[in-house]
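Right, I'll just put the structure down here and ask away after.
Left out: one protein chain. Kept in place: all the others.
And now, chain A:
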Amino acid sequence: MAEDSEQAKQSDWVKIISKRDGHSFIVPRDVAMGSGFLRNSFNPEAGFLEGTQNTCEVDDRAIIVEKVMEYLAHKNLYAKAGPREEIPDFQERIPPDIALELLMAADFLEA
């Protein structure tokens, strides 16, 4: 019974909050699943609180979280691309001055 109500709480959208700046980002669940860390957090079977509340806090600046969300959306869009489709290069959308912080965030989130 408890499982039913937990499943019912699973919505299509999840919220990622930047702990440092307080900004929150609402993204579709599929997009968030592109990150290994978020996938495990939001997995209802894993028993984490985030799974029931569909919210996850991340200890990064908002700019970094935003860029990661942008990447996850890009990844979700082009993940099923056929062999002939041209995937635009995301790398040129990363400004170098956030590259180091973004690397640490990407490593933590398994993106």
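By our rule, contacts are C-beta pairs under 8 Å (C-beta built on N, C-alpha and C of every residue); 3 or more make two chains touch, one makes a residue touch a chain; residues count from 1.
Keep this in mind: contacts and distances are computed from a predicted model.
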item: Chain left out of the displayed complex - its UniProt protein name, from "Trafficking protein particle complex subunit 5", "Calcium and integrin binding 1 (calmyrin)", "DNA repair protein rhp7 treble clef domain-containing protein" or "ALA-interacting subunit"; value: "DNA repair protein rhp7 treble clef domain-containing protein"
item: Contacting the left-out chain in the complete assembly, out of A:Ile17, A:Ala62 or A:Ala106; value: A:Ala106
item: Missing-chain contacts mapped onto chain A; value: 39-40, 43, 45-47, 68, 71, 74-75, 78-79, 81-84, 87, 90-91, 94, 96-104, 106-107, 111
